[in-house]
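Complex shown without one protein chain; remaining protein chains in place.
Labels A, B and C are assigned to the chains in the order they are written; within every chain, residues are numbered from 1.
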Amino acid sequence: ETYKIGLSNGWVGSEWRTQMIEEAQAAAAAWKEKGVDIELVIQSSDVDVQGQIGAVRNMINEGVNAIIINPNSPTAFDPIFSQAKEAGILVIATDAEVSSPDAIYVGIDQTDYGRKGCQWLADTLEGKGNVVTINGVAGHPANEMRASGCNEILAKYPDIKIVNAANANWDQAQGQQTMQNLLATYPDINGVYVQDGMAAGAWRAIEAAGKTADIAATGEVRKDFLDIWSAGKFNSAASVNPPGVMASALNVAVLELQGNEFKDGIFGGVYGNAIFLDIPFIDNSNLADALTAAEGKPGHWSVTQELSADDAKARFFK
Amino acid sequence: MNRATLLLTNPLVLATLSILALLAVGETLSPGFARGDQIIRLLTVSAILGMVAAGQSLVVIGGREGIDLSVGAMISLGAVLAGNVMAGSDGGIVPAILVAGGATFVVGLVNGLGVTFLRIPPLVMTLGMTGVVQGGLIVLSRGIPSGNAAPSLMSFVNRPLLLGVPGILWLWALVGIAMWFLLRRTQLGYAIYAMGSNERAAELTGLPVRLIRTLLYGLSGLMAGITGVVVIGYTGNSFVSVGDQYVLPSVIAVVIGGISLAGGSGNYFGVMLGAIALTLLQSVLITLQMEFWGRQLIFGGVLLLLMLLYGRTKQLRV
Amino acid sequence: MTLLRNRLWLVTLTALIALFVVNWILQPNLVTPNVLKSNLTVFLPIVLVAIGQTYVVLGGDIDLSVGSVVALVNVVTVSVIAALGGGPGGVMLGMGAGLLTGALCGMVNGLLISGLRFQPIVTTFATGIIFGGLALLVLPTAGLPVPAEYWRTYGGYALGLPVVLWIFIGALIAIAIISRRAFFKHLSAAGGQRTAAFQTGLKVGQIRIMAYVLCGLFAAVAALCLTGETASGDPLMGRMLALSSISAVVLGGTALSGGSGSAFGSVLGALVLGMIGNVIFFAGLPFDYQTLIQGLITLLALAGGVLVSRR
Partner (left out) sequence: MSPVLEARNITKRFGAVTALSDGSLTVEPGEIHALLGANGCGKSTLSKVIAGTVAPNSGVLRFNGSDIAPRSPRDAEALGIALFYQELSLVPQLSVADNIFLGHERRTAAGFIDAKQLRHDTEALLQRFAGVAGDGFSADAPVSTLAPDQRQIVEILKVLARKPRLIIFDESTAALDRRQVEVFFDILRSLKADGVSSIFISHRMDEIFAICDRITVMRNGVTVTTLTTAETDRDTVVHAMVGELAVPQRFARNSAVAAEPRLVVSQLSSRRLDSVSFDARPGEILGLGGLQGQGQSAVLRSLFGAEPLTDGSVVLDGKTLTLRKPADAIRAGLAYVSGDRGRDAAFHGRSIFENIAAASLVKERRRLVWPNQLKQRFIDAAAALNTKYDGLDAPIGSLSGGNQQKIFISRWLATNSQVLLFDDPTKGIDLAAKADFFTLARGLADQGASIIFYASEDSELLSLCDRILVFNSGAIAAELTGDTLTAFHLTNAAYGKAA
């Protein structure tokens, strides 16, 4: 068997994306042992939405069997995905859900990602205190979903007060600067909800202000941060958005291309086309395990998790 | 024009007034905003911006529509290289500075050669270079552990060194003095103003204009590289887009500082004030309780107001 | 050589043809109607934005806000269409509202820069932030699909030719008309030697404002095309358009200092930029080298274009 699969990644600003593609490449190579040849067509560069649509068009013109995309917009791909479907191409989005009925989503539930982080925060604060949130890029769907998941949880606790919600664009330095300003403005912060790379920056600011003991804040899962977290004995926890999601999506794609049929009723999500993967969660109880897994890895390596072909088959296919 | 209006149209006075006004607004909105330690943290952030803006100033003063849009990519390059070279050890700081500064100096020189010898408009040359450096970074940072800041570098940037003031601020003060000396007490400084004011006349007084202009872009690269080292000291580790957020602010700080984008005028002290004013503005906005879009409107609006105060071009009818 | 001086776009055209041939070799099915149409659909927005940017640059100014204008027009259009229930009338009104928004954004830029004499780079950076903020106000997160007829029409055919081709042809006609109006000369004069244009009695202020309005309008048309391509609203759309449109303008032989150049050249420049992306894609480069190679080719093209125009 031979399949040509297009991988489209529209942003290269982080090592997470690199790891995502590398893991997908590894997953494709692993299929060889099962006698399946996979030729990957990779587009990975900083593009805007229409640039990424262009890449998808090129993949369609190239005649791929499936396209796996980390999309730059949830809604903008509807027309092009419908064209892909007309051409008989399987489209799977990962990392961010898409509205197209002609594609499916394989990845984590970003709303749940937010819920998990804030549930931990609420539990840690025992349901009361002043909380600030530092979010990613305003208007970005994943960010909005995470924020809404978090808010949904926090709203259940009347004694938790969200004193400020800022945006730091998923940028570590901006996260640090924002946290600094928030600390200066609100001397009595008890908890912080912050995600991804911004969390490392925020924690740096908390450390600089000498408040590591007083504040509970979510963190992130790159090895660098895990080390500091452990060394500084932070009161932290983090949902994991594993870079392996694309590899998982690739496994699902191959199974589908091989003619397997999806189980009934597995689709859900905002647009009803999503199958969700588990979200690993790291807190002080399993931090040591995560550190063991990260041993020997580079600093930017992120805790990951991949749904193997066999597991995927068992979970999602008839 | 009487003395009072003359004083009020002086960029230095205006920038100082803006700073005081922003501090007052910040203090009113959130008591404690203008506290000593908070001001020092704000100055730390300003210092980072101020250092890139130093190189930017030189390029702008040198005229011929001088502008360096590649400083962001070069900061990232400097940060990634420095992180890898020092790899978390104090002994690596000096080599890190040399490697980061050296590499970005060379990239800057290439910008300069393109601008002077190939006569490519600076906006275009440095924009194109941004793409190349970013691409290079993606190649470079793959697989190589993206390094860590050395502890002393981090404490130099984040902790008090002398008289309760962090080393970074002393460094910035030093940069300020060095810039004054360069511009007001060296032949090179006189030449920069001369060629910014009238390139042809500068050539006819024997100044090696092309050489100097090439050097200016090199210096801008050097400052960006050193800023990259400082940034990694600030954030602890580096990633490929860490410098992006400094590009346009560095240009704006230059303009707020009273340097005409037409070249041949202005000085670095104004730019230092401009960097502080801009950082303050961003901080005040973060402490404002409002939606992201509202902050954007205010930020844009204040920039326009600053333009109204002293960014205006000459009237045609005099 | 004088031929080249007045027809700088010939050089760009040569580059375009070369890239096309390389693309063709790498992608044998390139010259089929569907693939060509598909490529034109991808390139059209940047082509349109670059045309508008040309007029601003010719007048000696620059517009860094076009990307945000595109986003704002897009969200205004989809919001109006949605508010009016998505009927054909609603679509028309939505598009009208979009065009009006684009023109207004251009007008604001023009009034600030020409009327109040603000510095163009920083000013359009600031208005870009403001327009982007407004886009987020109108539509906080991506969504709000447009009726299927909208994007089906955009992606479909009319009178035997793809609609995108008609739009492209319309744009070429528009620039041909503009380039033969006195306005075009006056704009070149205002950009080439502003005092001279003023002393000659030209209404320099109005001319520059007009250029910004044109730029806003072309950005709006680009946004309507993008809306047809993406079938929905996205407040973060178009963030790279400002810088790439400037690259396209320069590639097309228009001087950034103002006064000389042509919108037709920018069309070619935009196509060159798009073809570079295609060639990178089909060359099958390792993914981590894609950005670097694209950056290098773009820089070389920019440098080469400028160099040839200097000879």
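In the analysis below, a residue touches a chain if its C-beta (ideal position, glycine included) is under 8 Å from a C-beta of that chain, and two chains touch if they have at least 3 such contacts.
Treat the numbers as computed from the prediction; the structure is a model and nothing was measured.
Engineer: Missing chain touches which shown chains?
Structural biologist: The undisplayed chain, in the complete complex, is in contact with B, C.
Engineer: Among the options C:G128, C:G228 or C:G259, which residue touches the chain absent from this view?
Structural biologist: C:G259
Engineer: Which of these touches the unseen chain: B:F156, B:Y193 or B:Y217?
Structural biologist: Reading the full complex, the residue touching the unseen chain is B:Y193.
Engineer: State which residues belonging to chain C touch the missing partner chain.
Structural biologist: 5, 177, 180-182, 185-186, 188-189, 192-193, 195-203, 255, 259-260
Engineer: For chain B, which residues lie in contact with the unshown chain of the complex?
Structural biologist: These residues touch the chain not displayed: 1, 184-191, 193-194, 197-198, 200-208, 264-265, 317-318.
The rule is short, and it goes like this: only the chains that are shown with their structure count from here on.
Engineer: Smallest number of touch links from chain B to reach chain C?
Structural biologist: When the steps are counted carefully, the minimum from chain B to chain C is 1.
Engineer: What chain lies farthest away from chain C once each centre is taken as the mean of the Cα atoms?
Structural biologist: Comparing chain centres, A lies farthest from chain C.
Engineer: Please state whether A-C or A-B has more C-beta contact pairs across its interface.
Structural biologist: A-C
Engineer: Where in chain A do residues touch two or more other chains at once?
Structural biologist: 12, 18, 46, 138-139
Engineer: Which parts of chain C, given as residue numbers and ranges, touch two or more other chains?
Structural biologist: 136, 140, 288, 290-291, 294
Engineer: Flag every residue of chain A that touches chain C in the complex, lowest number first.
Structural biologist: Touching chain C from chain A are residues 7, 9, 12, 18, 21, 41-51, 53-55, 57-58, 60-62, 73-80, 83, 99, 137-141, 144.
Engineer: In the complex formed with chain A, which residues of chain B make contact?
Structural biologist: Interface residues on the chain B side: 29-30, 32-33, 35, 38, 41, 45, 134, 138, 141-148, 158-159, 231, 234-237, 239-242, 244-245, 282-283, 286-287, 289, 292-293.
Engineer: Name, in rising order, each residue of chain B that touches chain C in their complex.
Structural biologist: 65, 67, 114, 118-121, 123-125, 127-136, 138-139, 142, 248, 251-252, 255, 261, 291-297, 299-301, 303-304, 307-308, 311-317
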